[in-house]
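Let me begin by handing over the structure; questions about it come next.
Apart from one protein chain that is not included, each protein chain of the complex appears where it belongs.
As written, the chains take the letters A and B, and residue 1 is the first residue of each chain.
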Amino acid sequence: MSIQTLSTGRRAKDLTVRCLVYLAFAVAVIPLVSVIYLVIKNGMARFDFDFLYRSMKNIGPRDAGGGAYHAILGTLQQVGLASLMSVPIGILTAIYLVEYGGKGRLANAIRFFVDVMTGIPSVVAGLFILAFWVLFLDLNYSGFAGALALSVLMMPTVVRSAEEMLKLVPDDLREASYALGVPKWRTIVKVVLPTALTGIVTGVMLAVARVTGETAPLLLTVFFTDSINANPFTNAQMGLPLFVFDQAGRPNDTAIDRAWAGALTLILIVMLLNLVARLIAYWRSPARGR
Amino acid sequence: MAAIAVFLIAEAIPALQANNSSFLTELLWTPNNTPPVFGIGALAFGTIMSSALALAMAMPVAVGVALFISHYAPRKIAGALGYVVDLLAAVPSVVYGLWGVIFLVPFMQGPSEFLNEYLGWFPLFSGDPVVGRSMLTAAIVLAIMILPIIAAISREVFLQVPRMNEEAALALGATRWEMIKMAVLPFGRPGVMSAAMLGLGRAMGETIAVALIFPATFGITFGILGPNGNSIAANIALGFAEAGEVGRGALIASGLVLFIITLVVNMAARMIIARRSGASA
């Protein structure tokens, strides 16, 4: 034989690593399966009409029944308000960074802050709004304060993803538009933004999905309530993640059942947002993928 | 960001002045007593301990997952499998907390006793009593939560390894693992390290999941199987509702410490990346 064979040791090592790598993937997927299975199984018990359309008002500590309507309503308002604040600002910042800022000092400073902001713990964002809004301005806990905290978390994600998408727009496109004598702002509005739109929408939806599940900032800014408060600008509100946290910390099974049902609702909302975002991204580039 | 620091400091100062002990070294946290006594010691220890444990558990799995998707899984399904791992990141932390406290805590009782019985000589696994609601369980939940981000970043850097370097290794007669060791891992190391730092930062700031699981004690214990454990973030979530004026200020002061720690960790992560791209440019 002129071809030397591979030594058993090397072959065994290669095989071992292959097995370990497959195992790692399995280990990573087990919790996901377990979480989703348990949330669906336990969540179904109370995922009913009452849960979706009633609040916790007048529900005693040991009572069954009750619902998360007040929390779902609160979450929708808080996330909606947060998006209203952070999406325009985030996209405008990204446009500034890509189209105007270039490599200038201000643009780099903004990029640096955005980078660092991406990493701040959500509880710190909550503390910040607490310190600023509730303690310094002496305003009330409210859904709006929660929305402020959420937008602190959302803004950097929106800026980053929108920036990436705008950078993907080829320069040729811009130059072609300038060559036709179209002013810069019109080029951005008519050419650059439409080209990057689906990507930006995907990024925004992922950011929305992320903050929808945030609990800690709400805890410090909207406080708790068991009743429906449809006005996000005054007094304590509830949020769905907060509802889950609150119920999960109670000792009775009826509360735990409500917590699971809340978790199921929350996961449905978040996964739906994720799925739609991915579908938009996929539909935009059907040929992509590794 | 500077605004964050300013407001946090402004709100923390009165409480720090009222404190009857050293904020940096005191273990107890009783800011609502008269006189108030509180310190960051035990909380900072718990934060670092739980995050380091989580990182130690998540790293090997995350790198394995990243390699699986970049170099082992069949191409056609690799993208879909990567998406499955990303889904882990989409589960809200409060759901992990609920899962952890209802399912994982009782589940961990057996394995913890097993560890204690057979590996009890090792300080981490020593101690009595052994419970499911422990530092270890909290760290496992944290590990699950930071795994997707580490895996996703590592996967991206592994996919960026120049094809020609991988082929060079294969042409030398390397097995797949030897090729990975020769071409992929050295190239990806800075990226993986910075992913680890980002994961560590996430673990330190994670609040709700661990707030539900931690037994919320104030002490420094190395045994991770006992009913001990707390963290800065969890303490804020749990202590906030009952906090009086000084209590709130104390929590804000602790939040400031958390902010600084995570800032340092995140900056370190960015610096690793920046140094790398500077060197290869």
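Basically, a contact is a pair of C-beta atoms (placed from the backbone, for glycine too) under 8 Å apart; a residue touches a chain by one contact, two chains touch by 3 or more.
Everything that follows uses one rule, which is that contacts and distances are computed from a predicted model.
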The complex's invisible chain, by UniProt name, from "succinate dehydrogenase", "Amino acid/amide ABC transporter membrane protein 2, HAAT family", "Phosphate import ATP-binding protein PstB" or "ABC transmembrane type-1 domain-containing protein": "Phosphate import ATP-binding protein PstB"
Contact partner of the left-out chain, one of B:Asp86, B:Glu113, B:Glu156 or B:Glu178: B:Glu178
Full-complex contact with the absent chain, from B:Pro162, B:Gly219 or B:Gly244: B:Pro162
Where the unshown chain meets chain A, residue by residue: 1-7, 9-11
Missing-partner contacts on chain B, residue numbers: 75, 162, 164-165, 167-175, 178, 182-183, 186-187, 189, 280
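By our rule, only the chains that are shown with their structure count from here on.
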CA centroid of chain A to CA centroid of chain B, Å: 19
Parts of chain B lying in touch with chain A, wherever the complex brings them together: 1, 3-4, 7-8, 10-11, 60-65, 67-69, 72-73, 75, 78-79, 81-85, 87-88, 90-99, 101-103, 144, 147, 151, 159, 175-178, 180, 198, 201-202, 204-208, 211-212, 233, 236-237, 240-241, 248, 251-252, 255, 258-259, 262-263, 265-267, 269-270
Contacting residues of chain A [partner chain B, same complex]: 6, 10-11, 13-14, 17-18, 20-25, 27-29, 31-32, 34-36, 38-39, 42, 113, 115-125, 127-128, 130-132, 135-136, 209-210, 212-216, 219-220, 224, 241, 244-245, 248-249, 256, 259-260, 263, 266-267, 270-271, 274, 278, 289-290
